[in-house]
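Starting off with a structure, shown below.
Our next item is chain A:
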Amino acid sequence: MTGGPLLEVRGLGKRFGGLVAVEDLTFAVSEGSVTGVIGPNGAGKSTLIGLLGGALQPTGGTIALAGQDITELPAPERARLGIGRTYQIPRPFLDMTVDENLEVAQTASRLRLHRVAARARRGEILEGCGLGESRNWPARRLPLLRRKRLEVARALALEPQLLLLDEVGAGLVDGEVTELVDLIRAIALRKTTILIVEHVLRIVRECCTRLVVLNLGRKLADGRPAEILASDEVAAVYLGTAHRPATGSYPAPAAGAAPESPPDNPPVVAGAALACLVGGAGDRVGEGLPLLRLDRVSASYGQVPALREISLSVAPGEVVAVLGANGAGKTSLADVISGSLASRSGIIELAGTRITGLRADQIAALGIAHCMEGRRIFADLSVEQNLLIAARRAAPAASSMRLEAIYALFPVLAERRAAPGTSLSGGQQQMLAISRALMARPRLVIFDEISLGLAPIVIDRLYEALAGLRRAGLTMLIVEQDVDRALEIADRAYVLEHGTVALEGDAHAIRGDARLRHLYIGMAD
Partner candidate 1 sequence: MEAIASSLASGFLLGGIFALTALGLSLVLGVLRLVNLAHGDLLVIGAYAGYFLLTVTGIDPLLGLPLIALALALLAAPLYHFLIRPLMGRGVEAPMMTMFGVSIVLQNLFVVGFSANTRSIETGYSTSSLTVGPATVGWIYVIGFAISVATVVAAHLVVTRTSFGRDLRACAHDSVAAAVIGVNVGRVRMLTFAAGAACTAAGGTLMGLAFSFTPSSGAGFLLNSFAVVVLGGLGSILGTLVAGITIGVLQSLGGVLLGDGYRDLVALVVFLAALIIRPQGLMSMRR
Partner candidate 2 sequence: MLRRTVPTAALLFALFTAPVGLADEIVIGASLPLSGALASFGAFQRWGYERAVAEANSAGGIAIGGKRLPVRIVIRDDKTDANVSAGNVETLISREKAVALLGSCTPALVNAGALVAERHRVPMVTGCDPRRAFTGVRQWKYVWDLFFDEADLAEAPFKAITEAGVATNKRVAILHDNGPDGQVVGGQLWPELAKKYGWEVVVSASFPVDNSQFTSIIADAKSNGADILLVDAITPQAVSIRKQIATAGYRPKVLVIEKGAEPAQFGTALGALADGVLVGGYWDPSSPYPGAKELMAAYERETRQPGSQHIADSYVAAKVLLAAIAAAGSLGAEPIDSAIGKTDATLVVGPVRFDAQHFARLPIVSVQWQKGKTVVVWPAAAAGGKLLFPVP
């Protein structure tokens, strides 16, 4: 099935200023193979994709494609040689139709297809990627999952020799992953060489013929997937030990493998120490009265409805999970509560006070903190300034007390308190984002997709912190892709579908509800 080396990377290095992202990396990819690149956050995986695709220029080493040195070639020329790539966060041409998105790649590619043949080929690719129906939709209308497929379809329209897939599995639920695996296998059958950067180990395990493990920009291991995934060393840096393999997305860590260098050794923080971060002590008084109540709230982005008449409530001290497939309206719900998306109708109340129509900052002042999707760390502020900015109207003594509590919760932030916020790794940025939400001493925190794109060990770390906050009595609304993680910590859950509540109830009950799984799988287009 595999031939000679199609891609050869020798001594590849990339520095950003003083930061080493990739260092002295050497590996080869043989023709027709599916190679997986795995590693914890900040290992340099996305940088590698950038270097191979030509978006980034290496600071050392060479890259050869089919024997030709392409190190100096700019991105378009590499694409014309047959390197196609996808983006981790999909970047479709929003103002074009799905079909036109593919046409761009065809028009620019080295193959000059006739109009009719090109059109037929696009149809074929779109069908193969499950986008046949949306062919003439504007890409703007596509939900996230379909955008991810469009990424792949568009890269395929280049008729690539080498396809680079960057985290195509991130944020997908089980059923969706199955479809993706089938798709990748189908592509591989067409003799396209594939390089996958992936966190979702199921994809790696089921698709790859070979694995490369990166850590801190260097190659840690290289070999057959079964061997690599069984290796203690790999398990230690990559998988951590804390999390149970609940869904099968994560392989069981090798027994007894202790992490050699745990990223942030989680100290146990007593609930009492966190108390200064939890506002709304008085919220408990009126037992039975919800802290947050949404009554038939609708919202839309432009003409596209995002939420339809959603009703929901969160009691003081309660942890509520909001679940649902991509595009179900979870993030819109979070945005509507915090005021960053205007509602069109319905009522939102915080402890009986109507907050509908208030500005985001007014809502924040009333005690709702929103830890937004994508972290949204302020690049121009240091870690500590990122934290302090959220402690508004707090006396200096109170803010420093909160800072201390945060630093106890996430010691790594204390170490890097003077560093610019965006110089942190992805996991650390997420810690900062969570901490920033807490600094306001909120009565209610909305956590939106805090696990997205993070290594399992980091996610473990974050959820431990959330568990601590729960013990301290913090009211939380957790918007999460990862059903098991969320249901593990939540008291109750709502499952959204097409902007409405499809299912709600006790976390236990939801977890066992057959409809949950059905909803998810049914959602996968």
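By our rule, a residue touches a chain if its C-beta (ideal position, glycine included) is under 8 Å from a C-beta of that chain, and two chains touch if they have at least 3 such contacts; residues count from 1.
The candidate set was assembled so that all candidates are chains of the complex that A comes from, given by their letters.
Here the structure is a predicted model, which means the values were calculated and not measured.
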- Task: Consider chain A on its own, then decide which of 1 or 2 touches it in this complex.
- Result: 1
- Using the touch rule from the top, collect the residues of chain A that touch candidate 1 in their complex. 338-340, 359-362, 364-365, 369-370, 372, 376, 378-381, 385, 388-390, 392, 436-437, 440
